[in-house]
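Quick one: the structure is below, questions incoming.
Every protein chain except one is present and positioned as in the full complex.
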Amino acid sequence: MKRAHPYSLVGSMLIFGFLLLAPRILPEMKIHLMIEVMIFALWAVSFNLLFGHGGLLAFGFGAPYGVGAYAAALLFQHFAGIPLVLTLGLVALLGFLTGIIIGSLSVRLKGAYFALITFGFQMFLYAIALKWYSVTKGDDGFSVTRPALSLPLAGNFSMANVVPVYYFTLAIVALAILATYFFQKTPLGNSIALVRENDIRPPFLGYNVYLIRLTVFSVSCLLAALAGGLFVFFNEFVSTAVIDMNVSMVVLLMAIIGGSDHFLGPILGAAFYVLVQNWLSSLTNRWFLVMGAIFIVVVLYLEGGLISLFIPKKDQPGGSAGRK
Amino acid sequence: MASVLKLENIWKDFSGLEILRGISLEIREGERHAIIGPNGAGKTTLFHVITGFYKPNKGKVFFLDREVTGLSTYRIARLGLSRSFQITSIFPKMTVYENIRNAIVSKLGRRFEWTSLLSRSKEIQKETNRLTELLRLEGVKDMLAMTLSYGWQRRLEVALTLALDPKLILLDEPTAGVDVKETRGFVQFIKEVTVGKTLIMIEHDMDVVFNLADRITVLNQGQVLTTGTLDEIRQNEEVQRAYAGRK
Partner (left out) sequence: MGVWEIYLTTAMHGLVYGMLIFLVASGLTLVLGMAGVLNIAHAALYMLGAYFAYTFTQFTGSFWLSLILSPLVVALVAVLIERFLLRKTYAKGHVPQILLTFGLLYMISEIVRMVWGTNPLRVFEPPLLSGEIPFLGGTYPVYRLFIIGFSIFILIGMLLFLMRTRVGLIIRAAVHDADMVGALGTNVPVYLFAVYAGGAILAAVAGVIAAPMLSIFSGMGDQILLDCFVVIIVGGFGSLLGAFVAALLVGELQSYGVLWIPQLALVFEFLLMAVVLAIRPTGLFGEEI
């Protein structure tokens, strides 16, 4: 049985320790940045569950994220009384349903076709978000207020300050990412991986490839929606910027630059994206171009992504993304 | 003897190009049946139809007296019909152990289990180890499938087919490309691991056929030329003519 490489394990624990202490040692501006990193890390991990683990590349992965974001925003606005955790649960459920709907129609296609049909669905949802002004306020968007967190035995925690928001986000993101990690190691996770490794043989071994792909797509969408919901929770604002074409590229940038062969890759990619973007945008208006250039360089010259610079290839767990 | 596979008048064409023309065949339990014939006779297409990969234009397929015509491949596999491929189709970046385990997880019906860790399941572990041993792959079980030599990859190919404990085994040119020196050992391997099972194999190598099969069907141009025992086929004039026409 493969064990996680010692570097990955120690590295993860160090990072987690740092995250726990961060609000005490970092200035407030940086805490905002850290929250963004965590949310995007979840989003990138969800993307890579679909791509790195499932072998399915989707260009329309902004769709579930955007759906989650709008769902959260609308719930916060119209149903502020619902407990925060329940709202996020509903958001995740909605993400899952979105995944089933889009997935059932898309998953039969392969390669570039699958990638583009999801892109099409996202454009469709973008059009709805843009034009249904009465509900979404189009690209003007609207603000919401963070509800307090009420836990049954622990009482109410106000979310007005950034520190409780930080810890709440950390808790949810850490749980979700851990759940994803172990999900990949279940028999179902294995079924998903083997379909990625060889897409001819599995039916002859009794695997229902369509259903397996639909499952990984829906689970990924669930997690992406959760990330979108957390983003609105943090940002207290939603607009079409959560579901436009840029957004598809952002998650792609994070997962690919970070490295799609390794579980930690997308997390590194998210950190890279948020931190570098923050730094670059103070230097130039065109930082997106620099990111795009880095992306292309990675695609052409560094297939394993940035994580491959830290973790030697042979220690990367159970099968790499199908580069057929 | 129970009927394991029955083909009734199978026709299959592709946009007008007829590949299978009225094939009828019956395989009984415990039989070891070889399908031979010149290239282009339709042998692999026949396997595709039996396993549900293609739907026949006409005709029916019965597996264990149950009609399976048009069923999805994965359903037919779950009923106990398993096949190997002429061009090796394994899981290259997984170890031999993990390859076999993939078949075991499916056999045990635990494909969609998401509430337990795969590595912790004693049942799966035990069964995978049992089969790895049975299929003589213990020595290489921790090697990545893609690092195996071609001959050993072919063994894994056959092993994957057998790991499902199928009621009917279809082997599509199992010895294809295997070194002449290794073929003897490989055939012995197949013989030992398929003892007592019902087997249909497509083969070109007549030595292998004579070693493994008791009945032979000859296919030519999408039709059954004749079926019979080894001796009957050897002496059949039509068969000799069909082979003489090709080089």
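Note that the chains are named A and B in the order they appear, and that numbering of residues resets to 1 at the start of each chain.
To be clear about the criterion, a residue touches a chain if its C-beta (ideal position, glycine included) is under 8 Å from a C-beta of that chain, and two chains touch if they have at least 3 such contacts.
What you are looking at is a predicted structure, and each value in this text was computed from that prediction instead of being measured.
Student: Which listed residue, A:F40, A:F119, A:F168 or A:Y273, touches the chain dropped from view?
Tutor: Touching the chain that is not displayed is residue A:F119.
Student: With the missing chain put back, one of B:S15, B:N39 or B:T115 would touch it. Which one?
Tutor: In the full complex, the listed residue that touches the missing chain is B:S15.
Student: Return the single residue from A:L151, A:L178 or A:A293 that touches the missing chain.
Tutor: A:A293
Student: If the missing chain were put back, which residues of chain A would it touch?
Tutor: So the residues of chain A touching the unseen chain are 57, 59, 105, 108-109, 111-113, 115-117, 119-121, 123-124, 127-128, 131-132, 245, 249, 252, 256, 286, 288-289, 292-293, 295-296, 299-300, 303, 321-324.
Keep in mind that, in the parts below, only the chains that are shown with their structure count from here on.
Student: For chain A and chain B, what's the span in angstrom between their mean Cα positions?
Tutor: Spacing between the chain centres: roughly 42 Å.
Student: If you look only at chain A, which of its residues touch chain B in the complex?
Tutor: For chain A paired with chain B, touching residues are 1, 182-183, 185-191, 194, 197-198, 200-209, 212, 215, 318-320.
Student: Once bound in the complex, which stretches of chain B touch chain A?
Tutor: Answer in residue numbers: 51, 53, 72-74, 77-78, 82-83, 85, 89-94, 98, 101-103, 105-107, 110-119, 121, 124, 160, 164.
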